[in-house]
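Removed: one protein chain of the complex. Kept in place: all other protein chains.
As written, the chain order gives the labels A and B, with residue 1 at the start of each chain.
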Amino acid sequence: MGEFLHQLASGLALGGVYAIMALALVMIYQATHLINFAQGEMAMFSTYFAWKLMDLGEPYWFAFFATIVASFICGVVIERLVVRPFANAPILASVIVFIGLSLIFNSLAGWLYGFSVTSFDSPFNGRPWFGAGYMSAHEAGAIVVTLCVLALVYAFFRLTPLGLAMRAAAQNPVSSRLVGIRVGWMLAIGWGLAAAIGSVAGMMAAPIVYLDPNMMGGVLLYAFAGAVLGGIDNPFGAVFGGVAVGVLGNLIGAYLVGDEVKLSVALAIIIAVLVWRPSGLFGRRLVARV
Amino acid sequence: MITRRTFLQSSAAAAALAASASSARADNAPGVTDTEIKIGQTMPYSGPASAYGVIGRTEAAYFKMINEKGGVNGRKINFISLDDAYSPPKTVEQIRRLVEQEQVAFIFNSLGTPPNAAIRQYLNDNKVPQLFVATGAAMFSDPAHFPWTMGWQPNYQTEAKIFGKHILKTKPDAKIAVLYQNDGFGKDYLIGLKDGLGTDHAGMVIKEASYETSEPTVDSQIVTLQGSGADVLLIAATPKFAAQAIRKTFDVGWTPVRYMTDVSQSIASVMKPAGLEKSKGVITGVYGKDPTDARWKDDPGFKEYSAFIEKYMTPKDLIDANAVYGFGLGATMIQVLKQCGSDLSRANIMKQAASLKDLELPMLLPGIKINTSSDNFSPIRQEALASFNGESWEQFGELYQA
Partner (left out) sequence: MADADSAPGVLVAIAVGVFALAFPFAASGYHIYQGAQVLILAIALLGLNLLTGFNGQISLGHGAFFAIGSYGAAILMVKFGLPYWAAIPLASVVCFIAGFLFGFPALRFGGLYLALATFALAVATPQILSYKGFDALTGGSQGLTLAKPRAPFGIGLTADQWLYLVCLACAAALYWAALNLVRGRVGRALVAIRDQPIAAETMGINAALYKTTCFGVSALYAGVAGGLSTLAVGFVSPESFGLALSLAFLVGIVVGGLASLGGALFGALFIEFVPNLADQLTVSFGEGAKALPGAIYGALLILVMAAMPTGVAGAARAAARALTSSRQPKVEKGGVNVAAKYERKGEAP
């Protein structure tokens, strides 16, 4: 029973990280109907930015918020400069562009910071919670952060005029333009928000998985699985999906098929969901008229 | 260093180079002229294993230092190190380029078990020395079948055997759990451990858990191993995952005796990220001096190393275990070349590599000597056991020889 709880707890902790990444993916999907394959590398690069700030002596929370702001700006710039020109190109062109972006970020990080593993501070230090050590303070903190981010995103979309404008722009660009919404800038802001959320994911992940340029590869795949499972157009769904993938991955790996094929479990989840319920558990079901 | 040639020009140029090299000294290897020795290498400068790229950089800097001092027996070293991204097909391609197009004399310290496995047959068929491969896999110290391939570092099975023997001596009724990377490196540890325990004690290993390098963490594996009730844990993991394993065992409140591979003994890359407090008590095999250990502050060998870093590398490389490794390799290579004297044929280079006698290097632990012979292709076979005390590796016991 103890082992089961441990597996559950560490699955929840990692799942929190996957959930935040999945949220970033949902962000971009809702705005542009594209899946950003470069999200992981962008998050990693943001995390290095935060690390550099702390290396230069800045306190954690300053670096944290500065990174979020910087990532937001970077996301907006990337959308305007790199993604926008391909807005009307076939999907494949965008996919290639994302792959190019991920290569660039990965290599840049390696060049600037080297490929060695570094430690990354966590703001949540102290005794592991619940005494029995099911979850470290940081892992518990990461889950709290996940929920906060989710709440903020929800509040933003439902309660602010800007959020309303973004939702309108994604759903119906033509009519939105007619009522004066700057659709182009909505897309850019969507990317900026996604980059900011991704940077939070990276900063929460780094104390657990340690910082190196290749740290987000596996995380991204699990985030994809989570987003697909929960519904790629539903923020709540994405968070649920991310956590579920973390927990399921651990449990299935520990008790059923062996820990070394967890990535295949993620693959199986993706395929199974897409075959049986493509919109995910909480996504909106789209019916196309013929 | 690397020049761009077209398809048609290259064959003519290669032929000319071979002709000029052979006209200088009839029996010298290709790539050897009166003024230079060309050495080839593949290293993962990109891709999943790119953290080890520092090794290649260090060796390039080392050879630069030697060249500035006049080279070896009047010849400068032309060191060509190409990226193979740890992908065996790419390694094969780059090695063929080095041997057939760049016409190097031999291949030095290429990194990785799969990459070296992919090129071993080709190099042996073409009688090109594959010296001091950067991997501890036992398969590369097999002079009977592969006389042109030689290792350098203590091999993984040997270290695991030493661990096994130590466990038998100190905790004969132990229950052992093993975390290992699911590749040749990790599996070698499993084999070596069971070897060291002996067939009648092999049952001491009660649980094994493996992981793939594409996974984000090994936390789940540690929990599984904890659940087996073992009181000894062998961590056969590369730095990132070793750090995670150390941290997680502490966090879940599990206190087995932890043995760890020497590949991950860097204090800067493993013990510190894991947490110095959490790493107390971890045991590993050591053969080199840790650059963060204050014990070596006034040691002449360490001073030589830090002077080298200061002049030829960047300050953060000082504490990088890969830089210490590259430094030792460079010194070994230069010794072999010196021993060759004026006969730089491939056969003699191989012969001299197999004739190292009691070679001591600046950053090897006192008492450890490099020895090779025609049936011993494992240059370093001694290790000491050390335990981490929260600050540095404290040696205990005597040097083990395998």
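Following the convention adopted for this analysis, contacts are C-beta pairs under 8 Å (C-beta built on N, C-alpha and C of every residue); 3 or more make two chains touch, one makes a residue touch a chain.
Keep in mind it's a predicted model, so treat the numbers as computed, not measured.
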item: Chain not shown, its touching partners among those shown; value: A, B
item: Which residue of A:Leu5, A:Ala66 or A:Val82 touches the chain not shown here; value: A:Val82
item: Selected from B:Ser50, B:Asn109 or B:Ser266 as touching the chain missing from the view; value: B:Ser50
item: For chain A, the residues touching the chain missing from this view; value: 33-35, 37, 82, 85-86, 88-93, 95-97, 99-104, 106-108, 110-111, 115, 172-175, 217-218, 221, 224-225, 228, 258, 260-261, 263-264, 266-267, 270-271, 274-275, 278, 290
item: Absent chain, residues of chain B that touch it; value: 1-2, 4, 7-8, 10-11, 14, 45-48, 50, 53, 56-57, 60-61, 82-83, 85-89, 92-93, 96-97, 99-101, 113-114, 117-118, 121-122, 139, 182-184, 187, 210, 212, 214, 314
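By definition in this document, only the chains that are shown with their structure count from here on.
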item: Residue ranges of chain A in contact with chain B within the complex; value: 2-3, 6-7, 10-11, 13-14, 107, 110, 114-119, 128, 132-134, 136, 205, 208-210, 212-215, 217-219, 222, 249-250, 253-254, 258-260, 262-263
item: Touching residues on chain B, where the partner in the complex is chain A; value: 46, 48, 50-51, 53-54, 182, 209-212, 214-217, 219-221, 223-224, 226-227, 239-240, 243-244, 248, 251-253, 269-270, 272-273, 316, 320, 322
